[in-house]
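All protein chains of the complex are present and in place, except for one that has been dropped.
Just so it is clear, A, B, C, D and E label the chains in written order, and each chain counts residues from 1 on its own.
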Amino acid sequence: MLVEENGVLDITKIQVGKQVDGFFILSSVQEGVASNQKPYVTLILKNKTGEIEGKIWNVTEEQKEVCQSGSIIKVRALVNEYKGLQLNINLVRSITMEDGITLDDLAPTAPIDKEMVDNEIIKTILEFEEEEFREIVLRIYKKYRSQFLVHVAAKSNHHNQIGGLAHHTSTMLEIAKRIAPLYPMVNTQYLYSLILLHDLGKIHEIENPVAPNYTTVGTLIGHITLISMEVNEVANELKKEGVIKEDSMVPTLLIHGLSSHHGQKNWGSPVEPMTIEAQLVHLIDMVDSRMNMIGDAIEGAEKDTFTRVPAMKRDFYVL
Amino acid sequence: MLVEENGVLDITKIQVGKQVDGFFILSSVQEGVASNQKPYVTLILKNKTGEIEGKIWNVTEEQKEVCQSGSIIKVRALVNEYKGLQLNINLVRSITMEDGITLDDLAPTAPIDKEMVDNEIIKTILEFEEEEFREIVLRIYKKYRSQFLVHVAAKSNHHNQIGGLAHHTSTMLEIAKRIAPLYPMVNTQYLYSLILLHDLGKIHEIENPVAPNYTTVGTLIGHITLISMEVNEVANELKKEGVIKEDSMVPTLLIHGLSSHHGQKNWGSPVEPMTIEAQLVHLIDMVDSRMNMIGDAIEGAEKDTFTRVPAMKRDFYVL
Amino acid sequence: MLVEENGVLDITKIQVGKQVDGFFILSSVQEGVASNQKPYVTLILKNKTGEIEGKIWNVTEEQKEVCQSGSIIKVRALVNEYKGLQLNINLVRSITMEDGITLDDLAPTAPIDKEMVDNEIIKTILEFEEEEFREIVLRIYKKYRSQFLVHVAAKSNHHNQIGGLAHHTSTMLEIAKRIAPLYPMVNTQYLYSLILLHDLGKIHEIENPVAPNYTTVGTLIGHITLISMEVNEVANELKKEGVIKEDSMVPTLLIHGLSSHHGQKNWGSPVEPMTIEAQLVHLIDMVDSRMNMIGDAIEGAEKDTFTRVPAMKRDFYVL
Amino acid sequence: MLVEENGVLDITKIQVGKQVDGFFILSSVQEGVASNQKPYVTLILKNKTGEIEGKIWNVTEEQKEVCQSGSIIKVRALVNEYKGLQLNINLVRSITMEDGITLDDLAPTAPIDKEMVDNEIIKTILEFEEEEFREIVLRIYKKYRSQFLVHVAAKSNHHNQIGGLAHHTSTMLEIAKRIAPLYPMVNTQYLYSLILLHDLGKIHEIENPVAPNYTTVGTLIGHITLISMEVNEVANELKKEGVIKEDSMVPTLLIHGLSSHHGQKNWGSPVEPMTIEAQLVHLIDMVDSRMNMIGDAIEGAEKDTFTRVPAMKRDFYVL
Amino acid sequence: MLVEENGVLDITKIQVGKQVDGFFILSSVQEGVASNQKPYVTLILKNKTGEIEGKIWNVTEEQKEVCQSGSIIKVRALVNEYKGLQLNINLVRSITMEDGITLDDLAPTAPIDKEMVDNEIIKTILEFEEEEFREIVLRIYKKYRSQFLVHVAAKSNHHNQIGGLAHHTSTMLEIAKRIAPLYPMVNTQYLYSLILLHDLGKIHEIENPVAPNYTTVGTLIGHITLISMEVNEVANELKKEGVIKEDSMVPTLLIHGLSSHHGQKNWGSPVEPMTIEAQLVHLIDMVDSRMNMIGDAIEGAEKDTFTRVPAMKRDFYVL
Partner (left out) sequence: MLVEENGVLDITKIQVGKQVDGFFILSSVQEGVASNQKPYVTLILKNKTGEIEGKIWNVTEEQKEVCQSGSIIKVRALVNEYKGLQLNINLVRSITMEDGITLDDLAPTAPIDKEMVDNEIIKTILEFEEEEFREIVLRIYKKYRSQFLVHVAAKSNHHNQIGGLAHHTSTMLEIAKRIAPLYPMVNTQYLYSLILLHDLGKIHEIENPVAPNYTTVGTLIGHITLISMEVNEVANELKKEGVIKEDSMVPTLLIHGLSSHHGQKNWGSPVEPMTIEAQLVHLIDMVDSRMNMIGDAIEGAEKDTFTRVPAMKRDFYVL
């Protein structure tokens, strides 16, 4: 059966020529006119299992009413093949209370336990030896805590589900904790601070984790400068409060590591890593983002075949 | 005569085999041991007319005492040729009150009238139509005003004299005022704001305009992020004071233009220009920096010859 | 009303579902066969306000007759949406005398006063101090004067309207006159000469300013070499006439500046700028071409939105 | 005391003007003639603590006899400064039995316990689930085991001490074991196989771990192709023996991961990683090589200063 | 007449609106659903004269049966224009014995005489002076001889017909023989050996010369490493047999030249050419591949027009 108990159709398993039913988040709608002069709409339909294009030919005004971008709809459709699979939609309607379906049932979500992640992060911060690292990171984390736990780590490419930001950050933290003991010259509180903060600017850069998009401020400034400014603000507050020293190097070190975490200027870092910890954060970010990009793409792929990983512009082979 | 009344030797005119006398800023000192096992020092000597290497062979302890980096010394030397001209120094002493020489007589200085530049900038800011641009720029300018007027615009390459930052900024402002009328879609207060602020971060990035060097914070963070954080801070203050609105786009626009003013990611801008004014600031910066690089290099060059402009990795021909 | 008195439909304002009438230059025609086996044509329709795709489904032989690329037609159509707006054309006919419509009413034209531009250029040339610059530039300008005033400066990207070449050149000249006084080491007659000649080779490189396209010679040789050869020819004539000296450096300097005006080898310059004036021409060209590319794209764009500038591969935000 | 009990001078602590004694590996010798027409030799002297240049002015024939590249010598010298510190050598002699000094006392050695590393590797291989991975890797490892434990991982840049190859490999293995559990789609026996083999070709590529240099075959072919051919050979043997199947994908997968472990074509990989395990080996290699490059450079550096890491063309700041 | 006696339609000469008949290799099949809800298939049809897209609208199940990728079919169709010419297919059937058509009649074939090529190669090898070159190359050539004579030299781009590999190799050999006498320092047996072996790995890398595609092993390892391993294997065999010496440089030289024959790392060579012969093979490969790419594209093009050569991303003009 393609459809789970809760009505979520498994997009990866549908077949040409079959009829399917299912609930979807409608992530985009575009109107057109066919060569027979009849109006139609092209929909992008999304659920936990992926996304697929659908067409309603000879669309009625009532159907157009139903098809609002961002809403949840139920469709009955025939599976066609036209540049990949496509749904030829016969029936479409809005959901009703009786359907018992919510956004949470449909939106793809990162496989994390939010509470555990939150606890682990708080515990990590509280164990920092130096107050200056501890107070800066704690204050910023607490400010964004609730958004952090549901936000995406990217618009597409990797960790772009609800909770993706927390998933990516907590996995990087786990990697850091496991490999830092191999490199005793690394200052772990500085390393963990950078990991916890490195993508927090994405909360301002990207809006609407369900159908993520760049904000105006995110496009114009970018998450790297956004988080640098945030650290600067909080450091100034803590200086006024006497919690950190006027001439503390800690804010500078944090801003350096955050600014440089993309590793190269042409990847958007205004400076390149110049502390061993900044370099290591960049490398751990590479490990987790690449593993996630590839992992998402090859999940469910057949053995002995190649699967495209668009963000890496390469096919990957599955053993 | 090579030596002006005030004792400044014209380095560009000295000749092999001649004896010369002059006052210099000692910008670096390095000790060595010659193949005859005798100690010597290599000095970099600097004045308004340029810089030259000097050697004191068989250097004495007393002479080493005199040769402190950053101090002003008087030397008598024979001009040698060894990979270019070089001073073979016979006598060296510290300056005395009677010499009547000060740093101002020796340090290269940009050809500007500081008071006029300052007046022009204040007048420009006060004419901005919108209070939000006016108040942000005015507050930052006033904070750095005195340093701005004597700082360098770069460690080397262009406008690297005392007052170079004000020279570069005021020339860019003048260009902007002259060409903006040709492009009516350009918002001039935004354009002028970006120009006035664009290199202010160099005050933190580079220290000691007489012998400029990168600071630790400048190396780790860079002037682009430094000024972005400054704008963010001042905008937050003004929001608290009710002078600018909570949701004002002005801080975002300023930070965008400042972040992008290098024009390309691989030139250190975390984002590329996405407003016509940001693009224009980058282009005017290119015009003035290139004209200054070339102009400084070819100044005094003979006609019909090529002169190296190291920052552009090309020779330039003088008509 | 979308249609001005003279019958020019404002393409930027049409809306899906409405019927429109208007005159257009037909800039391209392509035949096809629909999935219902019926023939159709795809037209690119152009007027002063922009261009739009149109379709004639079930096209007749008579309609095909009318639809000659380059001709002026009148259409009645319904506005559809299919990958952007599209005209679904019901009626099409050739223009008649009574329509009172000419190419000038439809072809996009640069906002210049041709006579003023011509006067300003002639005046500028006549004021050159040295006869050698004056005579070479004057002779070439006079040769191409009439074409220069109506040609395009590019096939697309910037200044690609009738008169675009004169518009671009005269704006660059104006910028040069305004900023040259800031850089006294610049030889203005050399600078202005380069600006006046820099894109003249486009007259040979691109044909038909109404629907501009590369010529064979333009594709094989390019406007940079074309104008270099032209200067060489004229200089040889003037040498024979005794107007310029046999060993004059002026032709070499002009050819150098023209060859290098793209600024970089990978932008098609066989040599890079090696005179301060050649460098400045390149920079002023960057300023005016970028301002025009962005200005054209964002003209009429809504505030607080992003607009694509294809030639710069970036979106631009409008304040 | 600069000199440890065993006569090893700590090169990082010598000071200008002091006399020092010590044993060194002579890693290069160059003859010259000074400006006083007297012959001299320039030596590169090396021990566990680093390397330093030395000069013997007015060198005698006997001294030249002693100074054979690769031999161990004892010197007495005065510390000079000439483009960094330099030893001005007064006395030089070969070591004698009584000195009780061996290569092991002087050659820099990676901080590993060879036996433990060897045990861990053997244990890891034996735990591979599939015989094909196990047998191929085991046979190759056993063939090179003794060289592997004393070889370098590079001529310079990183892990370039005796045992560096085993150090680098075992650290990568440890990282892999720690982070693989976070990515369950990764086939660990394939991952560990690639790590164990990835730099084994360096045993042929680089000769003489004490003063490592590229071999002819290493220069002409490189370690990537060398190890690929080795795997192919052993796989063919095992096919003949019936241990692995004729159509086994394991040799192909191993050769793919080894070929691609530099991650990019312009870093010398003929193919780019196309299995998640190949990608991960590349990333773990980046982590360990960068951490080692930086770690070696900043070891012993003062806090709050910048230290050059030549292989990364950047300075690194030490907290 | 478009159709040759043997029923091969000349694709380069068909015209819009005409009906055509012909036999084709069906190189790909894709199903779709038209806007009128009817199923259709898109076919790529191929014969000696080129390839063309075809559509069967309202396709029946019987027609789908016939249309198996890789089979030979006969079609009757109307020529349409839709993004280039297209066949609108009315009738389609499988071939029958009576048609008297075989793959050889339809598959594009390189213009070579297989026997002559084979003889020339054998003769060339037997003339090598040194046994080591002779035996290694001979053994490998004999092993792949029959496949070599019918394989392609690439999937697309150049020499991608049946026999293309032999065509490319024998032309390169001919060039080498003609120009080697001009460079007496070149070792011809080494040069010819490299040419003969350089693309042999393509036999494993690409499968099915009629509709060539990359194999799994070809994608994961690439033809460069494949042939290097082959040489290594054969050299080891010959060492065991005592035919070549244990320390022979010949295998290393061959593997070097094969590894480096793409000339640059970012073109997939793990090492760059470091023998004059390796460099020359790369250059001759460039000559023959470029001449073939351009030659194939412009064959039959009209004079005074431009034709796209996709592999070179440029248009070429035909005199």
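General remarks:
By our rule, contacts are C-beta pairs under 8 Å (C-beta built on N, C-alpha and C of every residue); 3 or more make two chains touch, one makes a residue touch a chain.
Model, not experiment: these values are computed from the prediction.
Shown chains touched by the undisplayed chain in the intact complex: B, C, D, E. If you put the hidden chain back, the residue from E:16, E:66, E:122 or E:179 that touches it is E:179. The chain that is not drawn here is touched, among residues C:16, C:29 or C:271, by C:271. The chain that is not drawn here is touched, among residues C:166, C:224, C:244 or C:291, by C:224. Looking at chain B, the residues touching the absent chain are 16, 34-36, 40, 57, 80-83, 86, 88, 304, 306, 315, 317. In the full complex, chain C makes contact with the omitted chain through residues 216-217, 219-222, 224-225, 228-229, 232-233, 236, 249, 252-253, 255-256, 259, 265-271, 274-275.
For chain D, the list of residues touching the undisplayed chain reads 30-33, 35-37, 216, 219-220.
Throughout what follows, only the chains that are shown with their structure count from here on.
Listed here as common contacts of chain D and chain E: A.
Placing every chain at the mean of its C-alpha atoms, the farthest one from chain E is found to be B.
The mean-CA centres of chain C and chain E are about 44 angstrom from one another, to the nearest whole unit. Of all residues in chain E, those that touch two or more other chains are 35-36, 216, 219-220. If you sketch which chains touch which, the pattern fits none of the simple shapes: not an open path, not a single ring, not a star, and not all-to-all. Chains that are in contact with each other form these pairs: A-B, A-C, A-D, A-E, B-C, B-D, C-E, D-E.
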